[in-house]
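A single protein chain has been omitted from the complex, and every remaining protein chain is retained in its original position.
Chain nomenclature is as follows: A, B and C, assigned in order of appearance, with residue numbering initiated at 1 for each chain independently.
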Amino acid sequence: MSAAKIHLTRETVRAHLHAMMRIRMFEDRCAELYTQEKIRGFLHLYDGEEAIAAGIIPQLTATDRIVATYREHGHALVRGVPMRSVMAEMFGKATGCSGGRGGSMHLFDAARNVYGGNAIVGGGLPLAGGLGLADRVQGSGAVTACFFGEGAVAEGEFHETMNLAQLWRVPVLFVCENNGYAMGTALTRSEAQTDIHTRAAGYGIPSEVVDGMDVVAVEAGTRRALAAIREDPHPYFLECRTYRFRAHSMFDAQLYRDKAEVEAWRQKGPILRFRNWALSAGLLHEADIAAIETEIEAEIADAVAFAESSEWEPVADLLHHVTAEARPAPPPPAEPTGATATARP
Amino acid sequence: MSAAKIHLTRETVRAHLHAMMRIRMFEDRCAELYTQEKIRGFLHLYDGEEAIAAGIIPQLTATDRIVATYREHGHALVRGVPMRSVMAEMFGKATGCSGGRGGSMHLFDAARNVYGGNAIVGGGLPLAGGLGLADRVQGSGAVTACFFGEGAVAEGEFHETMNLAQLWRVPVLFVCENNGYAMGTALTRSEAQTDIHTRAAGYGIPSEVVDGMDVVAVEAGTRRALAAIREDPHPYFLECRTYRFRAHSMFDAQLYRDKAEVEAWRQKGPILRFRNWALSAGLLHEADIAAIETEIEAEIADAVAFAESSEWEPVADLLHHVTAEARPAPPPPAEPTGATATARP
Amino acid sequence: MNQALREALQRDERIFLMGEDVGAYGGCYAVSKGLMAEFGEDRIRDTPLSESGFTGFGIGAAAGGLRPIVELMTVNFSLLALDQIMNTAATIRHMSGGQFGVPLVIRMATGAGKQLAAQHSHSLEGWYAHIPGLRILAPATLEDARGMLWTALQEPDPVLIFENVMLYNRSGPLDTGAGAVDIDRAAIRRPGRDLTLLTYGGSLFKTLEAAEALSTEGIEAEVIDLRVLRPLDEATIMASVGRTRRAVVVDEGWRAGSLSAEIAARIGEQVFWRMDAPVGRVCTAEVPIPYPRHLEDAAIPQVPRILEAARATLGKG
Partner (left out) sequence: MNQALREALQRDERIFLMGEDVGAYGGCYAVSKGLMAEFGEDRIRDTPLSESGFTGFGIGAAAGGLRPIVELMTVNFSLLALDQIMNTAATIRHMSGGQFGVPLVIRMATGAGKQLAAQHSHSLEGWYAHIPGLRILAPATLEDARGMLWTALQEPDPVLIFENVMLYNRSGPLDTGAGAVDIDRAAIRRPGRDLTLLTYGGSLFKTLEAAEALSTEGIEAEVIDLRVLRPLDEATIMASVGRTRRAVVVDEGWRAGSLSAEIAARIGEQVFWRMDAPVGRVCTAEVPIPYPRHLEDAAIPQVPRILEAARATLGKG
């Protein structure tokens, strides 16, 4: 634990553990619900990577923005999207945070500046850059946190975004959740240069790598990054080294890695390590942890009940949300003045 | 002149100067023909950059391949595409090196392994990578030389190609013709990191920068690169710093740069400097240069006459060359055996 | 366009223009000449060659409260940005259940006719009209080219404006009061009773010319300028075709799967029983555009082919 370097109160420790356990327990339940066919489509779990969302998102302010991938349940939950509406979204119910239209891969929440939930690898990066541009131009002081996997680094959009972001000095915290695999492709098999954060540095973007299995290290890195960005708006790159304990999605036979490799990483799991450290440091007791568990269990039960009992959107609404419901009236026809001038396009 | 480092015979010196002057004089004539509306569409001149094609292409063997951009007259000429068929192509005549279909931006020549003439910035890079892959897999020993401007470096396809090229160790010489401007956009306004060759190095690709206004320096760099590639197939990156003396294309008012800047560069022009050096070193005499000029003038006159007198392709052929003229016959219907097995897609 | 851009930039400070060479160079077709000096580098923003990236930045900036005008220079390069356009701009409103919109205008030049050959002569505006969530505009007149921009900038959703390259050659008298125009309706550019010629963009003036020629033969063609390719103004189309009972669509897209097909299909669906002849189509031949003038001309719609198709529809082939 890099906790030594940061002053951790009992409250902070509890909050970190709670955030991570809440994601884990929520997703464990999602996996069950997937087997029961309550949740459908693709389901990508964050199992093993919880320290990243938990270490970063609580440092953001309400006006900051978030762009994430299809592996974003954790981000939505930590950001404060109510578990009820996340769960209802996974069920596809009208009460979901995206009205049920998006499902697991497309969690959105305008009130909390959550801009998805993007299922095109790399697709969220330019979006985040543009949000940052809006903030820079408007002088809003807000920061956009953009999460993506290391697989996205090979995409052209990564490159174009890094260059533009630095050229235009946009206040975006780029967070690479490097879990070593893009589906079944190990990083060494997809990147000529595997030290991801050096790639960002190549564009002149300040960048650092942190242990993504250590919530405190992630938090510390984030503090440095946010302080720098808030002082003088610019992009910042944080590579978080992590590991995904489960399959890529629910359709993955995991032919590409050994059980032993997974087991070894599990021992370094962000929840396990942090919990044991907190216990041994006397900052938390078994009873605290049990209480957290009970609390989360109740929240999950409530969320599932809510999702179950929520309504489906009527089929008659099928064509909603393609374009805005309201459009401005067409402009009144201009009054010809009679006078003309030569025009060119 | 970096000539000191290389042993230059009188023949070599003459050949270099001839190659560069041939491009320059050919293109000067093209500019005139454009004004006369014999050549249409876009016309991008290589004026000022001749040392690059002249320094690199003569080092290639007949089985090596070339991929270039819309600014490729020089490359085609140095590669040995007959001036007649280049000029006829610019006229759009059926005798052109692309049958008249391509025009100035799309010079092709299968016999000389010239794969265009690509008018999509960055579009030729993956093509070159794939040609290199074919050579690697087939063990052909050939090298593909891929030319592109520094503007292409910002494109996603640059990034994807560099990564794949290094990952798969393809024998491609990537030549960045860095003339400081992409249309009207100066490099400093388009790249966060303006030292282009360091970008390639970021992918682990051996890279170097040479003075692209010095044909001998370009040649020397090319020799090193080709020797390395032929010894052990892999990508190599050569940044040639150069300058374009004329407008981007014939539709460019050049609002983005001073006349003085252009003038200063002209003094460093590849032909001017090399010629003066060769004269002062006594390797060539004024009479030699006059002879070269006379020879090229005759060649150009012949090429123009050829293009003028060539036929237009008949309109009835409009739909030619969309797909191949000959296709294999459809396979005979399989004889059912009667026996079946369970199949999955 | 230059004037339209200037006025938009003056009227709303959230508006800015971004794209390759819109600033220092003055725009590939001189459309934004002088604007950088006037509005500064932040509002006339030169971009690197990164079509996907800067289009995505435009999408994000729109979602973040600005009103960007992204210039993709030409439709030929827009393919590089198609993922951002289809999978983000056109889709985010839906995926978010209506929470986020992308009030973005994307402008680009389109069309053949300048001997720019196979990679620089696409006419894909009709193809883009396949994508739900987008509004697709194709101004054919100076008035529309100028007036559509401001209206498009008021839209809550992405609007793509395709400006035919041949339009940049036109200049002519324009009422000094010319201003914003609607972006909902097709326009009847010439009334007629014998058949309806439907077209847009670069083919409008050819079609009008054909209509004049037909008139000398005693055939009065109604000419409809579609103006908006998505959503199509079916009311105007069907009212005209239902009346004239004959129609020819003139469309610079490659024939197979062009917008002309959609129009023919809808005419079939909606006014089949009134039609006296099948819908005729004059489109671009199914070939990448060749460089030589005579082959380019042969590939794209021209007056003689429009005349032929019109006569054929009237049984006068």
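Observations on the model:
As a convention for this text, contacts are C-beta pairs under 8 Å (C-beta built on N, C-alpha and C of every residue); 3 or more make two chains touch, one makes a residue touch a chain.
Note that this is a predicted model, so its numbers are computed, not measured.
Only one residue in the set B:Glu27, B:Glu72 or B:Asp109 touches the chain that does not appear here, and it is B:Asp109.
Contact with the undisplayed chain is limited, among B:Leu131, B:Ala192, B:Val209 or B:Ala225, to B:Leu131.
The missing chain lies against subunit A, touching residues 40-42, 92-93, 100-103, 105-106, 118-123, 151-152, 154-156, 182-186, 189-191, 252-253, 255-256, 312-313, 315, 318-319, 321-322.
Residues of subunit C that touch the chain left out of view are 52, 76-77, 79-80, 82-83, 86-87, 90-91, 94-95, 117-119, 122, 126-127, 129-133, 230-232, 253-254, 256-262, 264-265, 268-269, 272, 277-281, 286-288, 290. For subunit B, the residues touching the chain absent from view are 65, 96-102, 106, 108-110, 115-118, 120, 123, 125-135, 137-138, 156-157, 159-161, 163-164, 167-168, 320-328, 330-331, 333-345.
Criterion: only the chains that are shown with their structure count from here on.
A comparison of C-alpha centroids places C closest to the centre of the full protein.
By the count of C-beta pairs in contact, the leading chain pair is A-C. Per-chain Cα centroids separate subunit A from subunit C by 38 Å.
Averaging C-alpha coordinates per chain places the centre of subunit A 44 Å away from that of subunit B.
Chain geometry summary: the mean Cα position of subunit B and that of subunit C are 35 Å apart. For subunit B, residues touching at least two other chains, in rising order: 154-156, 189-191.
Shown for subunit C are the residues in touch with two or more other chains, namely 47-48, 50, 52-53.
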